[in-house]
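For this depiction, one protein chain was excluded, whereas all remaining protein chains were kept in their positions.
What follows is subunit A.
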Amino acid sequence: MISQASRVLTRLGRNNELKRALTNSLNNCNKSSPSIIRSFSSKKQELEEKDKFEYTNNLEVQELKHYIPCYTIMNQEGVVSKPEQDPNFTKEEVIKMYTTMLTLNVMDSILYDVQRQGRISFYMTSFGEEAIHIGSAAALEMSDTIFAQYRETGVFMWRGFTINDIINQCCTNEHDLGKGRQMPMHFGSRKINLQTISSPLTTQLPQAVGSSYAQKLAGENNCTIVYFGEGAASEGDFHAAMNFAAALSTPTIFFCRNNKWAISTPSKEQYKGDGIAGRGPNGYGMKTIRVDGNDIWAVYNVTKLARKIAVEEQRPVLIEAMTYRVGHHSTSDDSSRYRTVEEINAWKEGKNPISRLRNYMNHKGWWSDAQEKETIASARTSVRESLVNAEKQYKPSINEIFTDVYDKPTPALIEQQKELIEHLKLYPDEYPLNQFADSKLILKD
């Protein structure tokens, strides 16, 4: 009876008054005779649901037998093995994809060094994962919501987050949309539909499921994609998210970047079994694809298909993109302490996603050495100019310490803000006030 009533409720949709009345009577019903209802409904479920497994008199311990294959269509020479699966982007589109990858690569090199010089406080490169970023981003719509981990800069660039946006955030100046409060690489932008990144790992996964459920409720033809690493998939939040998404059938794309290293911990110490993808079909009943993360066309096709499933079938999809973290974890890390240069070079040279796409373009006669040089030079100029400009900007106003904690500041915060300003008036020379916007004005009041 309860389930029938619930179904009626769902169908009622917008008829709020009726809905409220029914909900009330349902609640009362629940309160008055919980035990009867419970036994009634479970009995009914037993009748409805049939076991999907077979019974056997053969005592057999089950072990992993079949590994999920890794979908790849373009080899390192840039040759697409099944031409009908080449997404066949136009020359202009491919050039845009390639130059975005190259620009990301150039920017990473410069900003990594810039952090070493102490000009920014932190940085994380995306070396080796450029095809994942651009390939997946190109398959999404701007109305799809993104939850990211922190190594997805190319995704944001593809969606229109500019070098200036990135560098302003890294320089924590007053043009940083996050008001200088978070470490570099913690981007967030309404414009590109990217929810703000936080450092704690995997917290974004259940959030993405909630986000996609809201999209489903609103009847949108969109999905939410959530990026994470294979290390992050060890957190409890991974299980929570996968199970919620499957159970509630949400339009979520779980995009795992398996780059083989979680800081110093190799994936072989992170999990056993068939990687992250292996958990999808049997573990959660979730549609799952494993893909060569260094093959931009494979990543594109897979994400495109995942999006179609998520939006049209209103159910989640798990993607595991196999790649390699060519750079250090971050500027706080020195990976030579725990892995060999040979291992890095095997990926950096042997499976480089950027040169793979370049080889593809070469076959088409779409790219020349001169264009390569020019693109690199122009990217360098853009990054350097942006950096010089960003460094000249004021840091955000010190009043921003106290805003956005709550919708409106609490009395305690207002008092603390006053205390700080009074203190700064006593010691104006002891604090770097001249670097912060509006300091003179604030101290004058």
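Rule of thumb we're sticking to: a contact is a pair of C-beta atoms (placed from the backbone, for glycine too) under 8 Å apart; a residue touches a chain by one contact, two chains touch by 3 or more; residues count from 1.
In this text, contacts and distances are computed from a predicted model.
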Leaving aside the chains on screen, match the unshown one to its UniProt name from "Endoplasmic reticulum-Golgi intermediate compartment protein", "Protein rogdi homolog", "3-methyl-2-oxobutanoate dehydrogenase (2-methylpropanoyl-transferring)" or "Ribosomal RNA-processing protein 43".
"3-methyl-2-oxobutanoate dehydrogenase (2-methylpropanoyl-transferring)"
Consider the whole complex, including the chain that is not shown, and state which of A:108, A:152, A:165 or A:237 touches that chain.
A:237
Of A:94, A:262, A:286 or A:319, the residue touching the omitted chain is A:262
Touch as defined at the start, partner being the missing chain; which of A:96, A:119, A:181 or A:348 qualifies?
A:181
Of A:198, A:243, A:314 or A:359, the residue touching the omitted chain is A:198
May I ask you to list the residues on subunit A that touch the chain which is not drawn?
121-122, 172, 180-183, 186, 198-201, 231-232, 234-237, 262-265, 269-271, 332-333, 337-338, 395-396, 398, 400-402, 405, 410, 412-413, 416, 420, 423-424, 426-432
